[in-house]
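The block underneath contains the structure these notes are about, expressed in structure tokens.
Heads up, one of the protein chains got dropped from this complex, but the rest are sitting where they should.
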Amino acid sequence: MEEFKHEHPPTPRTREEKDKVINRLKRIEGQVRGIQNMVEDDRYCLDVLVQISAIQSALKNVGFAVTERHMQHCVSDAIQNGDGEEMIDELLTVLKQFSK
Amino acid sequence: MEEFKHEHPPTPRTREEKDKVINRLKRIEGQVRGIQNMVEDDRYCLDVLVQISAIQSALKNVGFAVTERHMQHCVSDAIQNGDGEEMIDELLTVLKQFSK
Amino acid sequence: MEEFKHEHPPTPRTREEKDKVINRLKRIEGQVRGIQNMVEDDRYCLDVLVQISAIQSALKNVGFAVTERHMQHCVSDAIQNGDGEEMIDELLTVLKQFSK
Partner (left out) sequence: MEEFKHEHPPTPRTREEKDKVINRLKRIEGQVRGIQNMVEDDRYCLDVLVQISAIQSALKNVGFAVTERHMQHCVSDAIQNGDGEEMIDELLTVLKQFSK
């Protein structure tokens, strides 16, 4: 795992915040299983590809939700404590990878 | 589901071809569950984002494997039967979505 | 430059095909100059970023137009001559890079 400034968000996620992200990931998990069945049923290649695109889009949205929470809490708190620069650099490094 | 020229590949996938794709999807399914646990354990946002990027990359590779098989079989067979143009058009439509 | 099977398309582009692609690239060239002026005029960062996204989208469309022509001519001709496999492999290698 990369070395970041924190192992956990300085402001812990609430139960509600956790459930919101976990439920979206559970739906994605179900979609991945769905594609396994499509391949097992020898469904047409392009139908499979369309489903993979749908999961990519859902994953990207989860990633941006995590990014937003990170910016609104971790990065904002660090900036208010005068320690924002490093937090912005590490976020951009990850966003470059995430936006490929 | 979009309307494509086929419901199933004209040349059915072999058992080996199916297992190869399904096993990769099962690994991705496990990775998605792994992120659920990271969120449950309140792991740092950027660690979660790095894992999401890893899944996106794995999914993209599965998508290109499906695309390659489609081009080597379905599209090639159609071209040899003089019926390639439509197959190329529908593939490009899906690739534009997949490459977002 | 990568080593591909051809230096030129086996079926040369028509004058009309060339002009179509070159005109789109000229518009993109103008958009890039437009962003230089925005930066010179110290326009807001997000306005600049929106324009960069517009160019990325225009470039992607040019790339897919080139890909479509390639598949309809170079790849199809090779497949009909029984020589399609390598052409499909080299295309997919480039598409993986192009879709990042």
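Think of it as A, B and C in the order they're written, each chain with its own count starting at 1.
Simple rule for what comes next: a residue touches a chain if its C-beta (ideal position, glycine included) is under 8 Å from a C-beta of that chain, and two chains touch if they have at least 3 such contacts.
The structure displayed is predicted, hence computed values, not measured ones.
Here is the thing to keep in mind: the chain we left out touches A, C in the whole complex.
Considering A:Asn23, A:Asn37 or A:Gln72, the position touching the chain not shown turns out to be A:Gln72 (whole complex). Within the entire complex, the positions of chain A that touch the omitted partner chain are 60, 64, 67-68, 71-72, 75-76, 79-80, 84-85, 88-89, 91-92, 95-96, 98-99.
Residues of chain C that touch the chain left out of the display are 1-2, 4, 6-9, 12-13, 18, 21-22, 25-26, 28-29, 32-33, 35-36, 39-40, 42-50, 52-53, 55-57, 59-60, 62-63, 66-67, 69-70, 74, 90-91, 94-95, 97-98, 100.
Heads up, the rule we're going with is that only the chains that are shown with their structure count from here on.
Judged by the touch criterion defined above, the protein chains link up one after another in an open path, with no loop closing it. Centroids of chain A and chain B (each the mean of its C-alpha atoms) stand 19 Å apart. A straight line joining the Cα centres of chain A and chain C is 30 Å long.
For chain B, residues that reach two or more other chains under the stated contact definition are 60, 67, 91, 95, 98.
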